[in-house]
Structures are given as structure tokens and as C-alpha cells.
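Only a single protein chain was left out; the remaining protein chains are all shown in position.
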Amino acid sequence: MAWVNAIIQGILTGGLYALFACGLSLMFGVMRVVNLAHGDLATVAGYIGVGVIAAIHVPFLWSIPIVVVIMALLGYVLQRTLIQAAINRGDLTTLIVTFGLSMVIENGLLQFFTANSRGIGVNQSIITDSFSIGSQIQIAWLDVIIFVLAVVVLLGLQYYLSSTKYGRLIRAVADDREAAQLSGADYRHVFGIAAAIAFGTVALAGTAYGMTTTIDPTTGTQTILLFAFAAVVIGGLGSLWGTLVGGIVLGVAQEIGAQINLSWELLAGYVIFLVVLIVRPQGLTSRRAQS
Amino acid sequence: MNSLHDAAFLHVRNLTVHHGQLRALSDVSLQVAKGEVYAIIGANGAGKTTLMRTIAGLHSPTDGSVVFDGRDVTRMRPEQRAKAGIVMVPEGRRLFPSLTLEENLKVGATYARKGPWTIERAYETFPFMRERRAQKTAQLSGGEQQQVAIGRALVANPRVLLLDELSLGLAPLIVQRIYDTLPRILESGITVLLVEQDVSQARRVASHLQCLLEGHTTLEGESKDFTPDQIEAAYFGTNPGGRPPGPPGRGTEQETLSGSPDGTLSLWRGSTRLSRGS
Partner (left out) sequence: MSVTTDSGPFRGDDPRVRAMGEGGGRDGEFPRVTRSRRNTLWSGIGALVVVVIFATLPYTTQPGVWAILTQGLIILTLASMWNLLAGYAGLVSVGQQVFLGLGAYFILIPNMHGVSPFAALPLAAIGAAVVAIPLWWLVSRLRTAYFAIATWVLASAVALFVQQFQSIGGGTGMPLQGLQWADTNLLSADTYWVALAVAVLAIGGTYLLLRSRVGLVLTAIRDDERAARSSGVRVGFARALVFIVAAAGCGAAGGVLAIQQVAVSPGAGGVFDITWTAEMAFAVIIGGLGTIEGPIVGTVVYMVLFETLQHYNAWYLIILGLVAIGVTLFARRGLWGTVEEKFGIRLLPTGYYLWSPAERRRRIGRADRG
């Protein structure tokens, strides 16, 4: 029965992973950029959340949209300046710049917030409570809420991409940048919007993560980037719902690993990643986005 | 020449374009009058597509300028030129494969100028589109894709429509059908600059011809003024009468030790150049 619990837990966690992953997938699908600093952005969002709550003393739920908006704006600016400059200079440069960004962010957080881990205090008991199915299965409300949130975000993203003007432009630019230019679209602006969305979603994921567990400056690269990347790869590059599938597979694998040996939780994730590397290397080679 | 210059709606002056070290266009000029159909012909590799791409803004010239309706657009980004009225239907169609037919048109219409063309009018001009509008464009035939590509450009209400090799890979009957829509395009006030490998097709639709060979202009003027022989000569670089010229003599090679700025050899000095009145 503990296994059923683990699987359900894994599925729910998969939603969170999908939330982490969709931004990464979007940035790759549209700009062909693998943002190595992606995980650190989630951590930054978590820290901003902590900071915002401390500074403005708003109920923590209000801090979420504030953080998301701040990060989305940051995403647009960073894309139009730094990342676009890197894209213009090639793959190698983009890699180095995003890696550099990741290291700078991590050490910056380390410098200002020390290596101590923090969590976002969640007080409302409704959220910290859990409910039971039968006598053996216990599920935390927070986990369910986060999963639902993830699905809602993915649905929203799908709607946005399929039915709005900018969603169409994003898909067009992702398909053929030059042809989009010929139709009057400034692709740098479209890239900026895509980055804003990516940063916004990862911010949401980061704040949610901060509620379920504690974060420290290295969480971004230690865990989040790996989760996001693995989810994207397992689910298929460029597929939005694929990231949910990938996230769930990853989450379940980790829970099963934890059942076998508590310290194997993280290792299970790595193993899954390596298995994909061996079995589905084409999942890691460049492919056209089809979101 | 000056009266021509004033009348030129699209004026390309002394364009020199490089691809890396290779010189694709050397000192090419053209003048398109408002409302006319102007055709660029020439063999593969002549530089026709490079010319179109440079006019559209996807390529930066090393030298020369593009002036549109009195405005120098040489430094303008391609999307700005599109909004200003220069819209290109690129070689190979280049539709958005993950978008449906209607979505492709919608993208074209996103930054549209004011004008008579709408998606609805595109459906009227190309009737097959209406029932296929929800289909992904990859499922369409070559001819249909070409029409969608033209439609995508039209709904932006261009002032100059650039058509790059629209007959590429299509059966002659289909090509003819597509060219049959040209009058409808013209009657809405659009000027057309097109690239065509099929010379007879070009002569049929265009009032002006310009022939390129290895980056140079070898012929330029009203299509009715030229005989097929003259066009053939310009197209292939033979002298009229069919004899190819001899190899370029030593005197025509550039001095190399001082180093030309781009280090390239300029090809083919001895081309025949026919223009109006000769």
C-alpha cells in the first residue's frame, strides 16, 4: 500500500516538475536556447517570494502574482539584452553566457542570503492539511493544489499558443524566423515574450517548490534544472503535455527509488536520465518544436 | 535617366552583395515603376534570389542602396520593410508547418497595412483555401502551398510584392493557374517584382525584364524590345549568334598583390550588356 501512496505522490510531484519544465521547453522550442540558468531562476523566485513577504507583509498568496510578474519582466529584459546578444553569436556563446549567469546567480544568492536553506512559511491550515483515501493513503492538499495549478497553467499555455495573436506569432517564429520577419514580426520581441512566459512559469514553480520544501542557493542546479531537463527529454522536446508525462515519469521513478532506499531518491532521477540518454538519444538531439 | 528615376517606385542602386567571401551581386541596379510587373530572369546561381532577399531586408548589401517610394530603406530591418509595404513570398514557399492554412494567413495579416486585401478576399481569389483552412499546410500540394504563401503576403496589403521563383517544383499547368491570379493582384494597386527561371512565362506576364548572370546585369529593358535570341545570349552569357567568348585575358584580371578589399576575383568582365535603345 505504501507503493500506491508513493505512486500517487509521484504523479502529484510530476505536476510540479512539468511546471518547472514547460519554460525550459518553450525557450528551446522557440529560441533554440537551453537556458542553463533555468533552475536558478526558480530559486531566485523563491527568494524573492521570501523577501517580498518579509518586506510588504502581504498574505503570502498575494506574493505569488507579484513574484511572477517581476520575473516575467526580468525575463523579457534579459532576453532582449543578454540572451539575444548571445544567440547572435552562436551556440557556444549562449551556453557560456547561460552557464555564467547560473553561477553568478547562485553565488550572488550565496553571498546575500548565506547557504542556509529557507522555506516559504505556509500558515493556512487548509493547505498544510492532508486528506485520506481509505486508511493507507494520505495526500497533502498542497500537493494536489500544485498539481492542479500545473495542469491549469499548461492548459492556459496551450490556449495562449493556439488561439491568440502572440501565441500564433510565437509558433510562427519558432517554425521559421525569417518567414515571420517577412510577415512583419520582430522576432526579438517575440523571443522576449516567450522568455517572459518561461520566466513567469518557472517563477510560479519556484514559489510552489519553496512551499513544499526548503530551498538553498544551490537548489537550482542541484535539483531543479535536472528535473526540468529530464522531464522535457523524457516527454519529448517541444511538446507541452509531454513535459507533464515526463514530469510524472520522473516523479514516480523518484518515489519508487525512495521506497527502496531513502537516499536513492535523487539517484533514481539521475538513473532515469542516463537511461534515456542510452535508450533514446534522439530525445536529446535537436528536433523541430511541435508545440 | 532622371525622369526614370523620379518615376521609380522601387529603385535599387548599384547593389553589391557578398556571401562571406563570395561576391553574389556586382553593381546591380533596377528601377520598378508603380503598378508594373517587373521580371528578373537568369540561370541558377545568377544572384536573383540574393537580389530579392536584399530588397526584402534579409541580407545586407556591401555597397549600394534600396530606395522605396523615395525612402532609403537600405538600413531597415526586414519586418520594418514589410510594414512599409515591401512583402516577399520567399523561394520555397516557407509556410509555417505547425500552423494551419488559416493561421498562416492570420500571421500574414498580423501587421497588415490598410487596404483591400483580407483573409476573406484571399479565400475568394483562391477558392480551394476555404474548405482546407483548418488543415496543416504540410498536407497541401506544392501548388496549393504556393498559393497560400502568396495569400499570406497579400493579406498584409503590400505595395510591392516580391515573388521569388514561384514556379519552382510545380507543373506548368499549376504555374499558369497561379499566374492567372496576377491580374487580380495588380488591379488592387500592387506592384510586382518577380523572379522567374522560365523565360517565356516571364515574358508573358512582365512588362520589363532584367537578366542576371553571375551577379551582373546582362540585359535590361521592356520585354517587347528583345528577341528570343538576345535574351538567350544574355541568359547564358554567349555573344549573340551563339559563340561563347574566349577566356578572360591576363589584362582583365585584378592585380592581386595589393589586395582587393575582399580578396575575390571578379568574374566575367566580358559579358554582353544590352539595354534599351541598343
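The chains carry the letters A and B, assigned in the order they are written, with residues numbered from 1 in each.
What we mean here is this: contacts are C-beta pairs under 8 Å (C-beta built on N, C-alpha and C of every residue); 3 or more make two chains touch, one makes a residue touch a chain.
What you are looking at is a predicted structure, and each value in this text was computed from that prediction instead of being measured.
Colleague: Out of A:21, A:48 or A:86, point to the residue that touches the absent chain in the complete complex.
Modeller: A:86
Colleague: Determine which one of A:116, A:132 or A:263 touches the chain that has been left out.
Modeller: That would be A:263, which touches the missing chain.
Colleague: Any idea which of A:13, A:63, A:79 or A:221 touches the chain not displayed?
Modeller: If we include the chain that is not displayed, A:221 is the one touching it.
Colleague: Can you tell me which of A:50, A:101, A:146 or A:224 touches the chain that was removed from the display?
Modeller: A:101
Colleague: Extract the touching residues of chain A with respect to the undisplayed chain.
Modeller: Within chain A, the residues touching the omitted chain are 33-34, 36, 82, 85-86, 89, 91-97, 99-101, 103-104, 107-108, 110-111, 115, 218, 221-222, 225-226, 229, 263, 266-267, 270-271, 273-274, 277-278, 281, 284-286.
Following the convention adopted for this analysis, only the chains that are shown with their structure count from here on.
Colleague: Please work out the Cα centroid separation of chain A and chain B, and write it as a whole number of Å.
Modeller: Comparing mean C-alpha positions, chain B is 45 Å from chain A.
Colleague: Using the touch definition up top, name the residues of chain A that touch chain B in the complex.
Modeller: Of all residues in chain A, those touching chain B are 165, 168-169, 171-172, 174-176, 178-187, 288-291.
Colleague: Touching chain A in the complex: which residues of chain B?
Modeller: On the chain B side, the touching residues are 56-58, 77-79, 82-83, 87-88, 90, 94-99, 103, 106-108, 110-112, 152-153, 156.
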